[in-house]
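Worksheet for the structure shown next.
Note that this is a trimmed complex: some chains were dropped, and none of the rest were shifted.
For reference, chains read A and B in written order, and residue numbers begin at 1 within each chain.
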Amino acid sequence: MEFGFIMFMSVIIVLVGTFGICYLEPEKFPSLFDGFWWTMTTVTTVGYGDYYPTTILGRLLGIFLFIFGIGIIGVLISKTVDSITTYNKLKTEGML
Amino acid sequence: MEFGFIMFMSVIIVLVGTFGICYLEPEKFPSLFDGFWWTMTTVTTVGYGDYYPTTILGRLLGIFLFIFGIGIIGVLISKTVDSITTYNKLKTEGML
């Protein structure tokens, strides 16, 4: 159940980032997919620098993603890896 | 109480980064909000590359933020996620 909650929160935060930045900086983020790509590069802390906000509100949205998104997505990524290694463990132990 | 201390240390480090870089490299960081934005992209390790220090003192401030800021902000982000998941757990268990 906790995985479901983390997944749910991740989707909410990514949606807020995607729609938020396209609404706040439409010239820099012409399509929703651009906003989604920026949100994903931000919450994973990759930060290529091909997209970044330049207005005060856009940057505040970025800082919101830093504080809430990096942590939630970090937990999601970590739980995903756990699932893969657990699945492999059970399989090699003949329990799956 | 430990959360309060982490929060306090985070604010101190972000203030040092913000005021420090605006003092050391005023042409590159014309406003305090620019310094704040650079500090936040640095301590979260996003590092878009839209702002970065170019002087020796500015870079030493950056390295100070790497050593002390990344860790403290990392703990703050991690505790924030813990709070959210704990709150959700208690709520679904009917204890809130």
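Following the convention adopted for this analysis, a contact is a pair of C-beta atoms (placed from the backbone, for glycine too) under 8 Å apart; a residue touches a chain by one contact, two chains touch by 3 or more.
This is a predicted model, so every value here is computed, not measured.
Copy number for the full complex in this structure file, with 2 chains shown: 4.
Following the convention adopted for this analysis, only the chains that are shown with their structure count from here on.
A rotation of 90 degrees, rounded to the nearest 5, superposes the Cα atoms of chain A on chain B. Distance from the chain A centre to the chain B centre is 19 Å, each centre being the mean of its Cα atoms. Listed in rising order, the residues of chain B touching chain A in the complex are 33, 37, 40-41, 44-50, 76-78, 80-81, 84-85, 88-89, 92. Residue ranges of chain A in contact with chain B, taken from their complex: 1-2, 5-6, 9, 42, 45-49, 52, 54, 56, 59, 62-63, 66-68, 70-72, 74-75.
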